[in-house]
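One structure is given here, and the rest of the page talks about it.
Removed: one protein chain of the complex. Kept in place: all other protein chains.
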Amino acid sequence: MSIVRNFIQDWSRYRKGIEDGGFHEYEHMWGMVIDLDKCTGCNACSVACYAENNLAVVGEDYFAHGQAMHWMRIERYWDEPNLGDKASKDTQEHGASFMPMMCQQCNAATCEPVCPVAAAYHTPDGLNAQIYNRCIGSRYCANNCPYRLRYFNFYSYYETSWPSPLDMQLNPDITVRDKGVMEKCTFCVQRIRTAKSDAKMDDRKIQDGDIKTACQQTCPTSAIVFGDLMDHESDVHLLWHKHQTKLGTPKQDKKNPELRGYRLYEQLNTEPSVTYLERVREV
Amino acid sequence: MAEHTAATKDIDEKIAWAKINADVLRSMQNPRKGYWVALAFCVGLLSIGIYAEVHQYDIGMGPSNLNNPHMWDLYISTFVFWIGMSHSGTLLSAILHIFHADWRKPIYRFAEAMTTFSLLTALLFPIIHLGRVWNMHWVVPYLSDRGIWPNFRSPLVWDAFAITTYLTASVLFLYIGMIPDLAICRDNVKGWRRKLYTFMSVGWRGDDRQWRNFRKTYLLMACFLIPLAVSVHSIVAADFAMAIMPGWHVTSFPPYFVAGALYSGCAGIISLFVLLRYFFKFEQYMTLPILDKTCRLTFAIAMVWTYLNLIEFASVWYGHDVTSKEVLLAKFFGPYSPFFLTMLFFGMILPFALIVPKIRHNMPLIFIVSILLNIGMWLERYMIVAPTLSLAYHPWTWGVMWPSWVEWGIVIGSIGWFGLLFLIFVKVFPSVSMYEVKEMVYHRRRVVFDDAEERVMKPSRQEGS
Amino acid sequence: MSNGKLDRRDFLKVMGVGGVAASVAACDGPSYITSEQGAEQVIPYLSPEEYVIPGKGVWYASTCLQCPAGCGVRGRVREGRVLKLEGNPDTSLNAGKLCQMGQAGLQNHYNPDRVTAPMIRDGGALKEATWEQALALIEEKTGPNSGISGSRFAWLTGPTSGHQGVLLKAHLEAMGSSNHFVHEVINTKVWQAVSRDMLGQSMPTLRLDKAKLVLSFGADFLGTWMSPIHFSGQYGKFRSAPDRGMLIQAEPSMTLTGANADLWVALRPGTEGILALGIANLLIHKEKMDASMLPAAARQLIDRYDVATTSSNTGVSGDRLVRIARHLKNKSPSLVIAGASAAGHAEGYQAVAAAMLLNMVLGNVGKTILPTNEFPFPQLKPIEGGTADLGRFAKALEAGQLDVVFYDGANPLFAAPGHLKLGEKLDAVPFKVAFSQFMDETTARADVVLPVASALEDWGTHVASYMGDETAISFQQPLMEPIFPGTRSTGDLLLALIKMRKPGPFDEIDDFYGYLQSAIGTIPGAIKGDGEDEINTQLWNHILQKGVLEVPAETTTFETSIPAITLSDHSDNAGYPYHLVPTPRAGFYDGRHANIPWLQEAPDQITKVVWNSWAELHPSMAARLGVEEGDIVKITAAGGVIEAMAYIHKGIHPEVVAVPMGQGHTEYGRYAQGRGVNPLSILDPGNDGKTGEMALYGTRIKVEATGRAGRLVKTGATETQHGRKIVATITGDQLRRTEGS
Partner (left out) sequence: MNGDLEPNRVLFRLPRPGRRSGVRFLGLIMFLVGVFITAALVPAPSYADEIFTSPKQGEPSAWSGWLEKEPGPFPGVTINDEPFDGDDVEQPIEFPHNVHADTNKINCLYCHTYARRSDVAGIPPTSKCMGCHSVIATDQPRIQKLAEYWEKGESPPWKKVHDLPDYVRFTHERHLKKFLFDNPDMGVERVDEVCALCHGDVKKMTVAKKQKSLTMGFCTRCHEANDGPFDCQKCHK
């Protein structure tokens, strides 16, 4: 009977959550805003991520096989569909289009339900967690990620990536992943964890700005904003509010459709926690 | 016995029961040189697979060439293929048993063995493809100190349940159906075999009560197995259909997979039929009319499969999903088009060869056709797994990948593993059901007898019924 | 080093927690076996420090030395190891931000290919030696008894500043030499010369955030030009609504800045000056802007470049020129800057001056170009590097003027064009000493190699050459104990060398740390010491805490003048019809970071290629050659041949082939060695007439397909978005409707 009871309870909570914006059950709701107009594609965030998260350097051969481990990857597109096709132009009319892509921390994540051992699951902070030591490496999650932002340890990269003394730089707050484990951007969960722990030690609440992800901290143009969407004073909440992206709805009910906020592949209903602000070009 | 090998000749209803026993038992004795060659060949293939797997186990999944868009490839497609192969036995023994199609009787035993062994082969693949094989038992719910469970929402967990259940049921079915034959074997052999058969035939004496219980159990198992067979492949289809990827997220996948499974299973039966008939000289039992029926059945299933295939294309084509359409177009015109078009030819056009009696009765030709059909079905599975991963939503990560020697090695090894199991089976267990052939012959005789009776002493028959 | 004396360093003592975790059995049954007892060691501190808690990271401020911009960094130190670098939020230069090279400073420090012990050339090969042997040899060759005359001794260094600069000068003085060659490939010398001549000071403050339009002639201010992180911060504000600025970039091959431009203009290399004058012409004649402040000569010069002349020279269409001029007229204030691709020609000075002239026509001077405060300590001022010094150095070598050369922070053998034949010339120098962290090309051919401490193990002070609004000294302090005990601080070595050569004012000073402490004590400023103490403790602690010290500075004003500008028209070269553009990239910079695995694995911003070199080609050029992406093309210049894999895109002028700087090392450790090609090796001889800087962008080439193909490893399967809404773009008009003022 408890199955039925739980099911009814969860379902009603879920329905209620949808109506209320989808996250009222959470303690925090970590979210991000990336202003594509400010992003210069300089790669600083990506290298900062390598430094913070013990990402393995796989080398040229494995990179060529598509086995690289860049949690934060900067994509570069040459075309600009919204501005009309520039293919007829002799040389590039505008610059390139850069897209920093890391795990979108979907709230209706497609990776979570398919993990056979629940190594990918949703935390009460609204994060897509990946528990490395629970992962058995079925790679189903990566197949089911429409953003292709999960990276698999195809080899024991640690054997070659950090020849001594490079291994002294490894961050002890995060496991160094061995072969056969899926990994991905965690919104620097070790920083979140430390900040929450520190706040609890001081019996206070987390302030906006207590936690900075590695990419946000280093971003030279401050294009990345990170924070708690449930804190209505936080920068990230204000930006979401300003650009009228909302969690919990597949279709954004924007008063002004020209506002810049959008989430990647919103039509798939994955409800990412990352809002991108559209790039602007003077034409 | 030459008259029995004539093309259209059905089983000889006058055949002596002792001869049936003798023929089948002969097939289990004294392996000839050819058997050992075949066995060595299979062991060779298997050792390639073992070597590849040990290499992969040591190094990681990297040597298999899998990469970021292609997290799955040959392993999963071959897994689905072997699961498909396993459906033949159920079809022949359970479904046709319920429908009282007596022509199944001489061939269902090896078809069931095929079911069991292809399941055992299929079972390896989800395990082999795991990045951390040594933790595979986490997929199974068991009481642990940690108090955590698998994720019951994951189709992979359903797979684990479905496959293990199906495997258990089909092993039981195979075994139960074999008990009377094992008793025959027990009574005719000496040495370790006698011990084995004595143990396995569980005191079968062939008395009335035993036969009654046996028939009930067998029918019950058959009824139990049919929904299982449908569910196991539907669940395998759910691995894909539950994902949101274009080309996988298809509503018609479960029936499509089941149809495909029956299709490849039947094609597999035809192949083994031809082999057994040739090597064990089973021409009297595995007669051409039986092959005809099997081929017709295969053709019918092929048409169902073709229809579902076309439905899938149509629903993608007339749907609004751009990404699904891209994947479909990429299958037709992209880098995968040689495989895809081959698969369409083998799967949709080639089965028409099965309705030509001349081809059906040409043993080498029908063998080649059946192998090609199965290659087509294997390609079908590959064409489900690979193109979607190559071209999903995010163009930045598009890419085509060619499997490495490790993946091929393991796929080849799986064929060796299946062959090895099957070769051992045919020498240890009767690959033709003796008692059912007798039954069949008996029934045929009854028909002949009854016909004669009808002509001569009609009233008494009416009385009797 | 007198470790006992310096309590400050004790915190760096290691607290070892952990060890090597042993592997665990395959099946994790009852999970007792997942942890071991007694397998790992825990070594406690000998004496505790109040502020060090094991398991908690502590942040220490220092200065980034990955490029000459001099950003402030903070390093997270835990258990005696530095784990992560971040920008120092207390600086105005980079305001807590850092670029990828700065982030990768860790791998410079922890690099497995560092030189760990002194080496002496013995019978043709470098052999490990002790410090005593190495210093004795140096004393023998350069000491007071060596009889070497000062003029036959030279230092070849990278740009330096602060107290290391002071010690370097002191050493030169002790040697009686004035031969200090400062080499830096990626520099702003020409810009500085133009600013000095036209504005009266070499490093005016630029305010992108105040400009509504930035017109940049090849200045990669987001990547490598002057102070990229500072300008990136300004760029962030520049791009903020409601007054979002517009960026126009004119250059032969797309840089990172160009990749962010609203309007990207491909122009023929060497015609930047003409483009600037052509725009000035349009502004004056079409947009009717006031040009009365220009002298008659300048007016005449501008009048020469009407639309047709400009267009035919630069290859930029007339429409586009008109559009740029209109934007410049409408969006005021604007800012015109000129960078490497404008300056790297024989008429580089003239081109940059033309851009500055455009600033004057637009009235930007005083609005977005502001006077910089005068740095009060002339002895600490940065010693700027350039490529002109490399030419001078080569000349001096050719004349046989040098017997002893010391290198520090420069790798001329990698960065020098082949025509200088620097390798052969250096081999003729009898005694060469390299102060080096790595076995680079130059170090490998030195006679004595002195391994120096990394930037994160050393003390120092730095004065940025571009300081922006704030006049400040940045401090560098060790974030951890030296990893390799065989390395020594450059400052300590300099002090030792000075003492070795000549007794003098430094005799009282034990080491660089002590020198720095006493020198800081003399700085007058807002923070006063206790007065009695020899060392200004309060100031010292403030510095260690903040990493940066603001110093009082005098405000200055501009003195504008307009020099004569002469530009020649573009000319064709039949034998070598195309241009080579050796693009500097944020990442490898001039090649010094090619040994950092993170940066090798970080895809290039424009082409997304990793671990290799490539040649950027325009599709029309590729069609002409019949090559596709990954095919190897052969690039022949008068000075040599290189081969690289083609990358084809439209962000490049059709007559240009761009090859990135940085790869092509023949030494330099496992990550750099033998990868790609070095475009600097085939540069044509040629200098900027005014400053003597090498014409890096002035090389003419011919290109052929080789018929071979390579494997171009890059991330990204596609160049387009396939109609999906991935990077959504809107127009400026829409932005003004929604977020405008």
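Chains: A, B and C, in written order; residue numbering restarts at 1 for each.
Just so we're on the same page, a residue touches a chain if its C-beta (ideal position, glycine included) is under 8 Å from a C-beta of that chain, and two chains touch if they have at least 3 such contacts.
If you're wondering where the values come from, they're calculated on a predicted model, not measured in any experiment.
Novice: In the complete complex, the chain left out here touches which of the visible ones?
Specialist: Hidden chain, whole complex, touched shown chains: A, B, C.
Novice: Out of A:Ala108, A:Ile174, A:Leu238 or A:Val283, which is the one that touches the chain we can't see?
Specialist: A:Ile174
Novice: Could you tell which one of A:Thr123, A:Gln207 or A:Gln244 touches the chain left off the display?
Specialist: A:Thr123
Novice: Determine which one of C:Trp59, C:Phe377, C:Phe484 or C:Phe558 touches the chain that has been left out.
Specialist: The missing chain is touched by C:Phe484.
Novice: Considering the whole complex rather than only what is displayed, give the residues of chain C touching the chain that is not shown.
Specialist: Listed in rising order, the touching residues are 13-21, 23-28, 30-32, 34-48, 53-56, 79-81, 481-485.
Novice: Which chain B residues touch the hidden chain?
Specialist: 50, 53-55, 57-58, 120, 123-124, 127, 132-134, 136-137, 140-149, 152, 160-161, 163-165, 167-168
Novice: Suppose we count only contacts with the excluded chain; which residues of chain A make the list?
Specialist: These residues of chain A touch the chain that is not shown: 2-3, 6, 9-10, 54, 118, 121, 123-125, 127, 129, 131-134, 156, 158, 162, 164-165, 167-168, 170, 172-181, 189-190, 193, 197, 200-201.
Just so it is clear, only the chains that are shown with their structure count from here on.
Novice: Between the chains shown, work out who touches whom and classify the graph as line, ring, star, complete or other.
Specialist: Looks like everything touches everything, fully connected.
Novice: Using only Cα atoms to place each chain's centre, name the chain farthest from chain B.
Specialist: C
Novice: What is the distance, in whole Å, between the centres of chain A and chain B, each centre taken as the mean of its C-alpha atoms?
Specialist: 44
Novice: From the C-alpha centre of chain A to that of chain C, how far is it in Å?
Specialist: 32
Novice: Provide the C-alpha centroid distance between chain B and chain C, rounded to the nearest whole angstrom.
Specialist: 67
Novice: Give the residues of chain B touching no fewer than two other chains, as numbers and ranges.
Specialist: Each of 135, 393-394, 396-397, 399 in chain B touches at least two other chains.
Novice: Which residues does chain A have that touch at least 2 chains other than itself?
Specialist: Touching at least two other chains: 68, 73, 75, 77, 99, 265.
Novice: Taking the touch rule as given, give the residues of chain C at its contact with chain A in the complex, in rising order.
Specialist: 17-18, 78-79, 81-87, 94, 96-100, 102-104, 106-107, 110-112, 222-223, 228-229, 232-233, 235-236, 239-240, 244, 246, 249, 254, 256-264, 266, 327, 483, 586-587, 597-603, 605-606, 608, 610-612, 618, 620, 649-654, 670, 711, 713, 715-716, 718-721, 723-732, 734-735, 737-739
Novice: Under the touch definition given earlier, write down the residues of chain C that touch chain B in their complex.
Specialist: Within the complex, chain C contacts chain B at residues 26-28, 30-31, 715-718, 720-724, 726.
Novice: Which stretch or stretches of chain B touch chain A in the complex?
Specialist: Within the complex, chain B contacts chain A at residues 59-62, 65-72, 126, 129-133, 135-136, 138-139, 148-151, 153-157, 160, 239, 242-245, 389, 392-394, 396-397, 399, 401.
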